[in-house]
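Just passing along the structure, written as structure tokens.
Of the protein chains in this complex, one is absent; all others appear in place.
Chain nomenclature is as follows: A and B, assigned in order of appearance, with residue numbering initiated at 1 for each chain independently.
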Amino acid sequence: MAPLLQLTNVTKSFGAVRALRGVSFALQPGEVHALLGENGAGKSTLIKVITGAHAPDDGTIEIGGQTITHLSPNKARTLGIACIYQQPALFPDLSVAENIALRLERTSLLHRVRRSQRDTHARELLHRIGAEIDPAAEVRSLSMPEQQLVEIACALGAGAKIVIMDEPTASLTQKEQHLLFAVVRDLRTHGVGVIYISHRLEEIFALADRVTVLRDGETVGTNRVDEINETALIRMMVGREVTAIYPPARNTPGETRLALRGLGCAASGVRGIDLELRAGEIVGLAGLVGAGRTELAQTLFGLTPADAGEIQLGGQTVRIDNPRTAVAHGIAYVPEDRRRHGVILEMPIAANITMAIHSQIFPGGWLRSAAERKLTLDFMRDLEVKAAGPQAPGGSLSGGNQQKVALARWLATQPRLLILDEPTQGVDVGAKSEIYKIIRQLAAEGLAVLMISSDLPEVLGMSDRVVVMRGGTIVAEYPRGAEAHEVMAAALGQKQREAA
Amino acid sequence: MQKYSRELTVAGVLAALLLVLAVTAPAFYEPQPLLSRLAREAPTLVVACGIALVMVTRQIDISIGALFAVCGVSAGLLASAGWPLAAVLAATVFVGALVGAINGVLVAGLRLPSIVVTLATMVILREGLRWWQQGAFINLPDAWQWFGLSQKGGQITLIGCALVILAVLAWASRHLAGVRFLYAVGSNAEAARLAGLRPQWMTLAVFVFMGALTGGAALMNVVQSPQVDPKSGTGLELNAIAAAVVGGVAVSGGRGNLWGVFAGVLLLACINPALTYLHVEAYWEKAIQGAVILLAVIFDGLRNRRNLS
Partner (left out) sequence: MLRHETILLLVLVAEWFYFNAVGRRFGTLDNTFDIMRHSAEIGLLALVMTPIILTGGIDLSVGSLLGLCAILFGKLWRDAGMSLPMAAACTLLIGAGAGGLNATLIAGLRLPALIVTLGTYSLFRGFAEAITHGVDTFTNFPDSFLALGQQHFAGLPTQVWFFLVVAIGVWLLVHRMTFGRSFRAIGFAPEGARFAGLPVERRLVLAYVLAGFVAALAAIIYTARLGQAKADAGTGYELFAITAVVLGGTSIFGGVGSVHGTLLGVAAIAVLNNGLVHARQPREVAGMLTGVLLLVALGASALPKLLAKLRPPRHAPAPLSSPTHPS
């Protein structure tokens, strides 16, 4: 029987970054095929190619045995490909039933809406996936997992043959997970093929028929789930030659800059954090997406203030309710979402760099272009920012250089604790090693650094200590020299002892 | 029940107000003045329905007052020139739709913010009208007053027309696919685009429809006096928006019930006579209208914050 989907030798690059290098992948009818890989391995690019959002540079796509050229999102939809993302594209003010109907019904203007029919149809679909959601409920009132279930109902209703689920259980409760598994199994019996992306190995073993591991844009291997074990999978995910060179650690940590005791923030799901950060030390914060690392950083920085536990700075307990207080206490945070929270693309580099230090560099509120220019040029030189000049707009810089400017902005506040959230994400290899050098130099100068990263080699190579988070709290801590699979196992929630 | 809490609250306040009036100023309920009052509000109701749909689409139109005057004057001129009712109605609605189309093209086509676009068209229309007519009143032929019916008959007809339009639109806003698309576009324009709903065309359509309704409402107003006042419609947009906001239509789009708008129109219409009968000066009307808008939007804002946390 022809596979539902066959990708052969697919290549996709974005500028200098080669996201997919000759990936081959096949999905059989009635199969649950898991896709495994670290952050940055190429999974989301692969999905975008399958759904038609990106056109591959090379390679072929076959759907139901037919080679398809010029696959677009609309075409993909008509060919029966549906993707359930973590951020559903629903209408928050409308009911569940109406949302489903708008996605599935034809779009002629003048037909009469049969509310009862819509309700029944929605109820049917939701029942088939076992979701206890009232079709009349406003989508805005649903939790994120419930919204996901609605998306799944839509995919079902659209008669999709190929359903892609991107980390579907990331925020589901146990009960909801079981629901989801039942849905997935049901889809399978109807001949639907499911591409299931998840980091949770126990799910993959429970649900999937086959698993493909991606690493650095290549397929490492495809195996039947009953022919492989977890250790082997983890080794496939992380084993790689170390291509990036991490500057060696040269210093012993100094005084404790920051101590957290039982820190928690109910709104963001962070709880019971006990952590010490010392001068001159780089602490790597590892974990999967959704583990709560960014949430912890934002609590430390005052964006989502803590409501439990203590923050101690230099021995004194402090309250950090907003970013300005955090900065005043010497805490700086370089955010993960560079586009929305980082460098303002429309404003010049100089303005971006001085944005957090207005009261220091511009006393009385008067702009002083000479001082700003000097500061900017100094940073551009020290961080090796390649740009036309200090007045060049942020948007004219490459990703790596934008990241350096973001870093400069926060270094200008002369922090005592620097929190970096995914500092090299989307940055090419050359700029990465420059940034690593900078970070190590900062630590050598006495800064305490907390580095959040999903790039395991980076975490292992850069950190003096690795702290692993899972489910909003810290689950493990490793000194320098830890093994990748140990850290990954902790992040995944694997028990340490396992059959080899 | 909770879903309609806003509309029920407004209806409750309205009922309370009516009760207070019944007790303290029963003269309010004398049939002839009451009928006149309702007939005068009929055009406002029609326009408020239109602006509600515009707001549901997450847009706004503050040019409707000026357009109302322009359409009224056009109707008056055509009527004086001897055109029959049907032709005048068609022409007036057409003029309204045309201006609406201009608004729509600028907002949907050029992606300009509707507040500024309709601010500009409002001034162009108002000044243009003043230039054209120099503030002159237009005398209507006798046969035109109250559609040629008796005053009472005419008033009942007008109220009836407004209610029919309200009922049709209220039905459409729940049961007609095209109108439901407006709610979708207002709720999440990007998701609407992905679902194939064509937000730009829907936005254009709603502005054209708003213009057409304004034209119709203008005619409804014209037949109520022997002359057409070129300054009619002053403040109409504020009135209509206030009624819509009070009635539960959100400025952010995607939600709103036309029956709530109805209650809002009635509530605001009662405020002025209530002031009179309570011996408060009518000059407080605008201030109260402003306060009502602010209170409604504060109430919504606080409720949203509570829901989010």
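To be clear about the criterion, a contact is a pair of C-beta atoms (placed from the backbone, for glycine too) under 8 Å apart; a residue touches a chain by one contact, two chains touch by 3 or more.
Everything numeric here is computed off the predicted structure, so don't read it as measured data.
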| item | value |
| --- | --- |
| Residue among A:58, A:321 or A:337 touching the omitted chain | A:337 |
| Which of B:57, B:74 or B:121 contacts the chain that the document leaves out | B:121 |
| Option from B:39, B:60 or B:274 whose C-beta touches the chain left out | B:60 |
| Touching the absent chain when the full complex is considered, from A:51, A:169, A:376 or A:402 | A:402 |
| Residues of subunit A (touch criterion as defined above) contacting the omitted chain | 13-15, 17, 19, 37, 39-45, 54-55, 167, 289, 303, 323-324, 326-327, 333, 335-347, 351, 355-356, 358, 362, 365-367, 398-400, 402-403, 409, 422, 425-428, 454 |
| Footprint left on subunit B by the chain that the document does not show | 60, 62, 106, 110-113, 115-117, 119-124, 126-128, 130-131, 238, 241-242, 245, 251-252, 281, 283-291, 293-294, 297-298, 301-302, 305 |
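Just so it is clear, only the chains that are shown with their structure count from here on.
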| item | value |
| --- | --- |
| Distance between the centres, which are taken as Cα means, of subunit B and subunit A, whole angstrom | 48 |
| Complex interface listing, subunit B residues touching subunit A | 3, 174-178, 180-181, 183-184, 186-188, 190-192, 194-198, 250, 253-255, 307, 309 |
| Contacting residues of subunit A [partner subunit B, same complex] | 73, 89-94, 98, 102-103, 105, 107-113, 115, 138, 140-141, 267 |
